[in-house]
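After the structure tokens below, expect a handful of questions from me.
Note that this is a trimmed complex: some chains were dropped, and none of the rest were shifted.
The letters A and B name the chains in turn, as written, and every chain counts its residues from 1.
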């Protein structure tokens, strides 16, 4: 089995030229954690080392018009998914074709064009996600375009699979009249990236609509806003997700009756402030809330609000490398409503954690 | 744990020299599919994006005599197989030692030296396989030699494991008198690659014999023929596989009684025509049939014939890159015999599909 078609470029390119056009990166976040769970049935302490983010990345400029990007994240399982035929570990495997100076076409497994600055960071830089992105499917297969309509405004549109696994693998066992196989499990995403006042204010807003099972899906919009001056960066995101069947699982797991929750709503606020005290020291503060509601069509039962607070200090020892050592506190409080406690038997709980670790984006080649 | 033995070459080689001798490739096929299943119990429509082929390859010339090749295909599961200790995702991991100008020794996990031009393509370039290669084990561990006996004639021989998993993992639960553990689950393969009329006519013929369980195995031969002129390539393969226990699973799944079919025969024809209309456009047509028979020793019951037709158009936008966009129709018709329908309860069905996608053999380094 030799290749039936030439794999080599028809005009051989010098290796030195190739070398300029490839980046091999290795990204790590690793830490020591000490945490306590309290509340309800939770009474648990733990100490451990953990590899939070461990990924090999390759990006390459293949020719003038064609770019390629790949990321294998070793903290995610490699089981090949039944719908898109890649494991969760392959986060990125796509080509980017420059159709014109302002128009790019993307195809392959890629990041959904959702908005907000929490999502804009790669997972390496987020110690704890809020409830929506902590449970969302960020890497899916499909095609998209971006259009740099004006110097400061860029628009993106995508058509994507809405899942990585086939219906029968996710919902095959659930007998429910209105949870049936759709012809097309599809997500449409549109976003807008704006820049104002010489980049001091930036926005990433998105709107998306997906079909998860027949005639039922999710409507999700995000409003991400960022203010940046010399030493301070402020980010504020608002998220709203209305889900005809619950894809985040928070309401479903509160119901805990073997069915999937329907017509649920998640509403979130997320704020992150970063301040450079000096070239070697940075202070960060993340605050977040996420509220979950059930039965949007009949009563809109409030289920819970979760709160998060993450003060962090970065120590950046090298001038020429963006390697950071960090110390953080992560507080998470899950407050259930009287309805959830009395009727569904839920109970409020909290997690308190400190972490000491490092974040290393390493450029190998 | 530092290495007990030096990993570095004893005479250090300049990195620039190394760079010339390594190729890192990334191969992709990704598409949008729309398909219908009809016939028997099948009534199903689907639309989806799929990653058909996603693989990282490394090949290297280590020194004058030693070459190395590796391929990790991310669309296949990584579970380590019990017999050869690699996952299905590791398709290639072998060395090629040039014993003389005409004689090469191969050892490791490699492609079996089966013949035919359908098999000669890597899976990236085949949208749908015929029944035998769609169910055959192509990547196995063993050793082989190739001998360039004459300028236009090359012979290959291999001794390979006949499976990747141990007997008990594949057959442990099947109680049958004649399905017992063999001492050596081995495949012997021999092939001949011929070239005639200045390469206008080429052949890849192979013969192989394997032991799958004790005293029972498969006899498989292939006759692959290829005619090529300036713009037209014509390939015709004939395949015959006689299997004392069914390793392709088609007759077994038709019997559907929990046992493995025995003494089955598969006979196939495969034709592919490729025509270059212009440097940017190519037209392809694949036609194929595969017939399956049960009980070769007593009656040779005809089970089914499957048919395939795959007209395809390639659009190749770049002069310097072999990246193709393609549009294809894939028709597959599975016609069961009266015997299979009346006695075994099978029913004929068909699949109609259109695909729009791209094939990208990317040379990264």
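Quick note on the criterion: a contact is a pair of C-beta atoms (placed from the backbone, for glycine too) under 8 Å apart; a residue touches a chain by one contact, two chains touch by 3 or more.
As the structure is a prediction and not an experimental result, all values here were calculated from the model.
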| item | value |
| --- | --- |
| Copy count of the single sequence across the entire complex, 2 present | 3 |
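Here is the rule we use: only the chains that are shown with their structure count from here on.
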| item | value |
| --- | --- |
| For subunit A placed onto subunit B, the superposition rotation in degrees, Cα atoms, nearest 5 | 120 |
| Where subunit A and subunit B are represented by their mean Cα positions, the distance between them in whole Å | 37 |
| Complex interface listing, subunit A residues touching subunit B | 1-11, 13, 15-16, 18-19, 22, 58, 60, 62-63, 65-66, 68, 70, 72, 78-80, 83-87, 90, 93, 95, 107-109, 141-143, 160-161, 183-186 |
| Contacting residues of subunit B [partner subunit A, same complex] | 19-20, 24-28, 30, 32, 45-52, 54, 56, 74-78, 89, 111, 117, 119-122, 125, 138, 318-323, 357-358, 360-365 |
